[in-house]
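Left out: one protein chain. Kept in place: all the others.
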Amino acid sequence: MTSEAVRDLMLYGMLMVSAAGFYAMFYALGRMWEKPSVVAFSYVFALLQAVGALGMILPPYLDPFWRYLIGFSSLVYLFVPQGMWWVVTTFHEKEHAH
Amino acid sequence: MTQALPQGKLYESQKLALWYFWVALALFGAQVLFGLLAAWQYLDPGFLYGKLNFMTNRMLHVNAMIVWLLLGFMGGVYWFLPMELGREVVGIRLAKAAFFTLVGAVAVVVLVYLLVQYGPGNAFTLWFITEGREYIEAPRWADIGIVAVMAIFLYNVVATALKAQRITGVVAVLMFDLVALAGLYTAGMHYTPNISMDQYFWWWVVHLWVEATWEVLTGAIMAMALMHLLGTPRRIVETWLYLEVALVFGTGILGLGHHYFWIGTPEYWLGLGGFFSALEPIPLVAMVVHAVYDAGVHRMQTVNQPALFWAIAQAFGNFIGAGVWGFMQTLPQINLYSHGTQLAPAHGHLAFFGAYVTAILTVIYMALHQVRRPDLPRFDSRLWKWAFVLMVVGIFGMSAAMTVAGFTQTMVERAIGGSTWQAYIEAQTHPWFQNGMVWRFVFGVFFFVSYLVLLWDLATIGRGRAAEAKGVGAHD
């Protein structure tokens, strides 16, 4: 692999996961404060996360298997914040109702 | 939760926990100091050359870290266990003896490291001076001592649970984890000339300790901490702990594969290791949501402010250190070039700090609250915020500097230069690399200052009239 390919893969990987984290953080904060604007802002990071994943998938650096794997995890990241928010709130409501 | 003792009274085991905490904090200081010496030697290679070489400073830097984190974990368990089980820890005298043995042994090992440093190439050196295997350099006699101390620790936990006739979920996880912790260490106590075999089992200790058993141990301690700190119901905390064990052991055990890419082991490890570590950040992102929820529900307010902040920093630290910096270099295609560059310590510094240092500081602040002023509605000081901010900035600065240096090395030395001796020198003398090392040292000094602030705060928080005044004015 060329040095440019290694550099690009690393930077896109960094972008993908860190954006996924910021997406989760802002999404949860938005829901917590009940501010739709913050939730909307979090989608910017969801988009960046997808850009990071595409940056790893589109160039021909990796073999198909690894591209599928990254594509799959990118899709998962899109729904982690909503899914996790639902789990956390349902869980705590259920427990506190006891 | 059970709390048999009246407010202000401590169990013997909790008094012992405090000893563990103070020794841990002292070794934390030693870790930072030797780290600074080693960092300075990157800038001035002649500094202490031939007297206290980089190899010795570096060995002390990483060994101090392992020992202080371990002491911190043990302190955390001794602190919460009697509250969890509603009785004094069984075999407390044995536990105290183990504490002094451990501290004495650490002192001897450190003195030998400093004064003898290395020995001739024979079994005597491996038994009595150093084993020379990164992270587990401790000579063989000390290895046996560590396993013995862990066995006593395990006995304390098991015997107390049996005597109390109460095995909570947290305690069950703890016992299971301590058996694995002590058992895995013995995998690192063998000598073989075969370097591939050597590194295969060496990773059983290094990876399975740090990325599996330590994670679960921290999980168990944080579970007990959150029940007291936030009053989270036991069912929630225990369910989370089980979930964490399922995720950590479910992905971490075969995640071991990402260390088996290049040590001579078969090719299937490239696939296995890459697969599990590529998916590893997903649960860490999910934990961020949970941390935001927990913090938000309590509006960042609790009886113990510093403990709450360090607990929240743990979720983020784990995600950034292990998740982002780990994923960036974990795919085998990338790791072929980034492995063994400054990117590894960048990841290491962030991940150890994020996952473990934060957890131990949470517990120490909780313990100090109960020791000094359990009557205060709000345990707070002005200084802890400074320590918190400075420390986080310091660790991020160091890691960022090492990341830039590591990128340079990956490009110049590995991808372009063909990884030779000369290519190594070219990368090390590249301006980006050299600037990275300068900034790493600058932020290292920063970190050291924050350590001093932290120490001052831990010594004074909850003492004197300042605390009194603040306590009276506190609300919520």
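Order of writing sets the chain letters: A and B. Residues in each chain are counted from 1.
Convention: contacts are C-beta pairs under 8 Å (C-beta built on N, C-alpha and C of every residue); 3 or more make two chains touch, one makes a residue touch a chain.
Following the convention adopted for this analysis, contacts and distances are computed from a predicted model.
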* Asked: One chain of this complex is not shown here; going by its UniProt record, which of these names is it: "Heme ABC transporter ATP-binding protein", "Na+/H+ antiporter subunit D", "L-serine dehydratase" or "Nitric oxide reductase subunit C"?
  -> "Nitric oxide reductase subunit C"
* Asked: Which of these touches the unseen chain: B:Ala97, B:Ala246 or B:Val389?
  -> B:Ala246
* Looking at B:Gly86, B:Gly104, B:Gly231 or B:Gly271, which makes contact with the chain not pictured? -> B:Gly271
* Just the residue numbers, please: which parts of chain B touch the chain that's not shown? => 38, 41-42, 45, 49-50, 53-56, 58-59, 117-123, 125-126, 129-134, 137, 169, 173, 191-200, 235, 238-239, 242-243, 245-246, 249-250, 253-254, 256, 259-272, 275-276, 336-337, 339-342, 344-345, 409, 414-415, 418-422, 424-425, 428-429
* Asked: So that we can see where the missing chain sits, which residues of chain A does it touch?
  -> 1, 65, 87, 90-91, 94
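Here is the rule we use: only the chains that are shown with their structure count from here on.
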* To do: State, to the nearest whole Å, the distance from the C-alpha centre of chain A to the C-alpha centre of chain B.
  => 27
* **Of chain B, residues touching chain A in the complex** => 233, 235-236, 239, 274-275, 278-279, 281-282, 284-286, 288-290, 292-293, 296-297, 316, 319-320, 323-324, 327-329, 331, 333-334, 336-338, 407, 410-411, 414-416
* Across the complex, what residues on chain A touch chain B? -> 1-3, 6-7, 9-10, 13-14, 16-18, 20-21, 24-25, 27-29, 32-33, 61-62, 66, 69-70, 73, 76-77, 80-81, 83-85, 88-89, 91-92, 95-96, 98
